[in-house]
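The structure follows.
What follows is subunit A.
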Amino acid sequence: MTFFTKFCIPFIVGATVMFTVLAIKYIAWLRNLPKSDWRLIAKNFFSLRTVTALWEVVSESLLHRRIFKVNPALGYMHMSLAFGWFLLIAVGWAETVAYLGMRWVPLQGHVFFKYFAALNNISAHNPTFDFVMDLLLLFVLSGVGMAWLKRVRSRILGMRKTTKHVAFDRIALSALWFVFPMRFIAESVTAALYGGGGFLTSGMGAILNKIASNDVLHHIYEPAWWLYSLALGVFFVAMPFSRYMHIFTEIPLIFLRHYQLRPEAMEKSYDNFEVEACSRCGICIDPCQLQSQLGINDVQSVYFLRDRRYNMLQQKIANNCLMCGRCEQICPVGINLNTLRLNSRSSMRNIPHEGRYNYLRDIDKSSGEGKVGYFAGCMTLLTPNTMSSMHNIFQAAGEDVWWADRDGGVCCGRPLMLSGEMDSAQKMIDYNKALFTKHQIKSLVTSCPICLKVFREQYNINDIEVLHHSEYILRLIQQGRLKVGHTKDATFTYHDPCELGRGCGIYDEPRAVIKAVGELLEPAHTGKNAFCCGSSVANTAISDAQQLSIAVKVAAELEDTGAQTIVTACPLCKKAISRGAQRKVVDLSEIVAQSIK
Partner candidate 1 sequence: MINFGFSINRARTIDLDRNNLRKSNEIIGEMPELQACIGCGSCTASCTAGNLTEFNFRKVHTLVRRGEYQGAYEEMNKCMLCGKCRLVCPRGINTRGIVMLIKRKLGDF
Partner candidate 2 sequence: MKRSSWTDYQKEIADDNYYYARSCIRQNFFPGSEKVFLDIVGRDLGRNIFDDPKHTSCTGIGYHSDVVPLETIMTVVARQFALMSEAGYENFTSSCITSFGIYTELLATWEEFPEMEERTREYLYKATGREFTKPKNLAHTSDVIFHHREEIARKAKRKLINTYTGEPLKVVEHIGCHYAKIFPKKGVGGSEFPYVLAGMVESWGGEIVDYPERRHCCGFGFRNYLVQANRGYSITNSHKKLESMAPYKPDFIVCNCPGCSMFLDKWQYTIAEMEGTTYGQNGAGIPVLTYEEMAGLVLGYDPWELGMQMHQVDVEPLLDKMGVEYDPTAKYLGKNGRFLGRPQKALVNSCIEEAIYKTSNRR
């Protein structure tokens, strides 16, 4: 039996190129993984994690469960293409086995089975397989149809904006769009000439027989298969260089992620898996307030990852991000978008500078002591109401407090980290750590979520418990050390600060505190979906007017709840939202201090 004919060449070449490039890339990335990452892989390989990873591959890479959650139509589109194609391959393989038994058949023999079946005069047809294969083809074609539609009108599929693509993507995309229609045509022509095929291809074959003579069909028979093979070949060649790299890359990524590998403050080899696992689906575009509110269209994570992958990332793109985490939260591939952006910034800007901040050496004139250290944070110094409220709360609870930065302190280092200057940030971290150690505090309370995040993640002060003031206040209330009065007709709405909510996972504590003093009304976007106030220190690109525009929108949504007071738990959010709000904007501590019994 022959399983080769000339039109297979594009397919064979394409497949060879694709698998070679994939192999080179993956081997290189894996080889460059740091030792620590390899140890993690070794540790977790023979564990339940491999099984759960496998399940995630099925549910995400094939079924696209997470996209379904975002939008069922979009989920169906992705699933039809991924899962449909997978099934076509799997069932196609089973089909060859069914026809030919367990024997070795070259790859093209499986792919172009319908052609070779005719060529090798396998005349017995299996209607079940014919039906299933046609059904699957229809399934995939429906996805392709939806993809076409999405290009024209993305809103139909629930997306306000869809991704703008680069050349490789366009080539691969065009080829992909042709693959299945061409397969449909080639198999239909085959069915018309040689019979067989399920309801779809034989149906189409019958139509073809009616409208065209046998002669004509014979003439287009070979070209149709050629085109199908060409489309496949082109797609395969373009694939490792285009967004479709994600099809395969997502699989090792899922495993590595299950083995606890994560991107870090500095770029490393693992990042390649995350960067190239991005399918550029564009789901990250819609939640981005820079897009929805300011109409900035070229900075979103999809473009950031694309630019980074092709080594064309510019600072103005890397810097223009609020790092609110709304996109990371929704990303169907689960890419650590914030961390990747941070380590890109770091690669661009982190200049180790020995002498920098040497002035921190002899400035410590701090005094006082206490079990609890209170670090207001730079921004909190501009919201003195928060500080005096905290003072009252500490007093009411009889807490023994040491004020770390009442007369001005050293920045926590997070803003520098966010701008990518990790080495410099470390100097601040070292200074503050030494300060905390010197005063022998047992726990550290801060009013600033920006500080909180860096204290928790970078400070490594394991013997000091780091608390946000919302957590601390809630604890005081629960322990009965702080008695607050509940006012029924006091209505509050709560704005989740990005660094507190998505950043540190603190959603419930502030709400519990608010409920202890009054009624809480939730805005339309809340919790994990909460908006960013717009003034994020992570963004150094947008203007004041743009910040204000975001703040006005956020404030309007909060005011729509009808609450009398807008509560937040971050000095920066408070400052930002106050600018856009008509109603009173306060820090969580303020409403607590006012309700102390």
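What to note about this one:
Everything below uses one rule, namely that contacts are C-beta pairs under 8 Å (C-beta built on N, C-alpha and C of every residue); 3 or more make two chains touch, one makes a residue touch a chain; residues count from 1.
With respect to how the candidates were assembled, all candidates are chains of the complex that A comes from, given by their letters.
Treat the numbers as computed from the prediction; the structure is a model and nothing was measured.
One chain among 1 or 2 touches subunit A in this complex, and its number is 1.
Listed in rising order, the residues of subunit A touching candidate 1 in the complex are 315, 319, 348-349, 351, 353, 356-357, 359-360, 363, 378-379, 381-382, 408-411, 413, 415-416, 419, 421, 428, 535, 537, 540-545, 572, 575.
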